[in-house]
Every structure is written in structure tokens, then in C-alpha cells.
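Every protein chain but one is kept in place in this view of the complex.
Right after this comes subunit A.
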Amino acid sequence: MSNITCAHVDKSYGAINVIRDFNLDVADREFIVFLGPSGCGKSTLLRMIAGLEEISGGTVSIGGTAVNDLEPRDRGVAMVFQNYALYPHMTIYDNIAFGLKRMKVPKAEIDQRIKAVSATLGLEPYLSRKPTELSGGQQQRVAIARAMIKTPKVFLFDEPLSNLDAKLRHHMRVEIARLHQKLQTTTIYVTHDQLEAMTLADRIVLMKAGAIEQVGSPAEIYERPRTLFVAGFIGTPNMNFIDVTAASDGNGWLLKGEGKDIRISGGDFDLKAGQKIVLGVRPPDLVRVEGEGGNVLSGIADLIEFHGNDALVTFTIAGKEVGALCKASSCPKSGDVVHFSFDEARLHLFDAGTGLSLRRA
């Protein structure tokens, strides 16, 4: 078993607190992604688990053993760095073998294990080369091989694909997913790229300013964002936000916005009369309709972005930009008056003060 438990973990540099009371249980074989904007503490947290950063408070356990005071080498973790961190003066073979040599593994066994690992990652032709003679993607594969070969209890990835170009990033993402399917090693993966997080993770830990905003499966986080921050961070193109005020309306609710009122039943939400609310709706959930009506957002299309199958239509409601996806084949032209409707079930309502979702659990 190699589950990971973080209990009340803190990190401070002098008086500056970068991680506050972080609690998380990672199950054995789980693929966890730490997602968040730059500076949210996700890399620091990973480095604390690896043992490269001191833990200021709380406990980190791997496989049931507290590792706070263990050296990185004794924690049974392997890490892949953003800039590969290969040993520049060694051949690829020696890079991969370095850890095993330090562990005093017999030479014949090292040889055999390197053969197996380099076959998995397609590195056989490069074993006698130096890291500088390889492309970025190949170097990162070497770094993964170096981590894999030690058969660690836990894999740690620190933004491993950020230095690669878009095409290679996609390719390596698929490879990492395949590798996890095959090896089933508990993995923590840090990224600021929501696409990587959504495609790789069993569970995403979305962080902001050193604290967890939401933990959940990619679908949960996308469908049921717990806070305004999560809603805005996840999803491309970004969710549209409209400021409204709730008013009771007999058996339903009227959400009064500048220039547009929206009527909903409100059954799924905890609403109070007079409450300031941020209404969120994702661009793909806006459906193009003909003519104005009840819950229809209308405006003049001012920007059409072609995405391939779809096009993103941007229009303005009371000074706020709203984006909506529609079929590229039937999308309006710039300057056309457009109308979009939506399903109440696809709405997200957040308290404007606390930023918390008003959806009933």
C-alpha cells in the first residue's frame, strides 16, 4: 500500500505563510493532480512530499509511515522535474542507471532493467547519447525512465510537460496516462494546465493561495464547481458571469440583472431575497434561439472566433462580455443580433460575497 496522507500541513518562509492547514488523503494507485494558478503553492507542496522542502507543520505520511524527517531517498518516491534535471555529463544509460547504482543493484540486473524500461519508453536508440543530443520530449522520457526504473511507491510530476510544445505535450500526456494504466503507481501530478488535469486525473485538487478550493473528479469539478474561483478557472472557453440580485417571485425566483431579468424555479439553490448573486453559465450551455423571450440573452455579436467545429460568439450585455459556442457552419456574422437561451439545470449561482456555490448539496 502506498497511500499518501497530508494532515494539517503548513509551510511558511519566515513570516510568510504559503500553505495553510492542507489536508488530503490520496488512495493507493490513485492519480491526483494538483491544479492551480502560478504561486498557489502546488509545487511547494509536491516538493514537501518529495522531501526537497522542509515541512513547517503537520504530517506527511506515505504508506502509513510519517516521512517528515526522512531523507528524500528514503521516502520511496521518484520525481520528474519541469526542466528534466538530467545529469548533463552522463549518457542516457548512466542517467537512468544512477539511482540503481547508488542502491548497489548488481550490474547485470541494472542492465536488464534498463533494457525493459527503455523498451517501454522507446529510448533504446539513445542510450549512449548525452542529454543535450536529445529533443525536449526525449529528455523528458529519459527523466520518466529514471523515475520509473526505481519502481517507487509514489510518482511525483512537477509540471513535466510545461517545457514542451503543444503537439509533443499532447503526445506525452497520452504516454503518461498509458504508463499509469500499466504501472498503477500512486501519482501526484502538478500542473497549471487544466486540460492535463482533466484528462489525467482520477481526482483534481484545485488550489488557490496555499489552500484547497475543491477536491473532486474532473467531472465533479467541471459540473459542480464549489466556488466562483473554481468555476472561472476550469473550462475553456471561460464561464460567463453576470451579476444579479435575487427576488422572490411567488413560486419561483427572479434574478434581476442590469438590462436582463432571469426567471428560475430555484429549487436546486439556496436563495435569499435581496441576495447579491453571480450567475454563471458556460459558453457551450448557451443555445442559439430565434427571437427574444423569457430567459434569453440577446446582444450584437462583435467578435467571432473560429475554433474548428465550433465558433465562439462574443456579445455584450450591460457592458459585460458574454461568450457562447455555436456550430461553426451556422454561426452569425459580426454585427448580427444574436439570442441565446439556456437550461436552468446548467446554471451556476454563487454568492457574490463569499464566492461559494449556492447549489444544494
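Quick note on the criterion: contacts are C-beta pairs under 8 Å (C-beta built on N, C-alpha and C of every residue); 3 or more make two chains touch, one makes a residue touch a chain; residues count from 1.
We adopt the following convention: contacts and distances are computed from a predicted model.
*Asks:* Since a chain is absent, check the UniProt entry for it and pick the matching name: "Sulfide dehydrogenase [flavocytochrome c] flavoprotein chain", "Oligopeptide transport system permease protein OppC", "Carbohydrate ABC transporter membrane protein 1 (CUT1 family)" or "Nitrate reductase".
*Replies:* In UniProt, the chain excluded from the picture bears the name "Carbohydrate ABC transporter membrane protein 1 (CUT1 family)".
*Asks:* Considering the complete complex, identify which of A:39, A:64 or A:88 is in touch with the unshown chain.
*Replies:* Counting the whole complex, the residue in contact with the absent chain is A:88.
*Asks:* Which one, A:78, A:161 or A:264, makes contact with the chain that was left out?
*Replies:* Of all options in A:78, A:161 or A:264, contact with the hidden chain holds for A:78.
*Asks:* In the complete complex, the non-displayed chain touches which residues of subunit A?
*Replies:* Listed in rising order, the touching residues are 50-52, 71-73, 77-79, 81, 83-90, 98-99, 102-103, 143, 146, 150.
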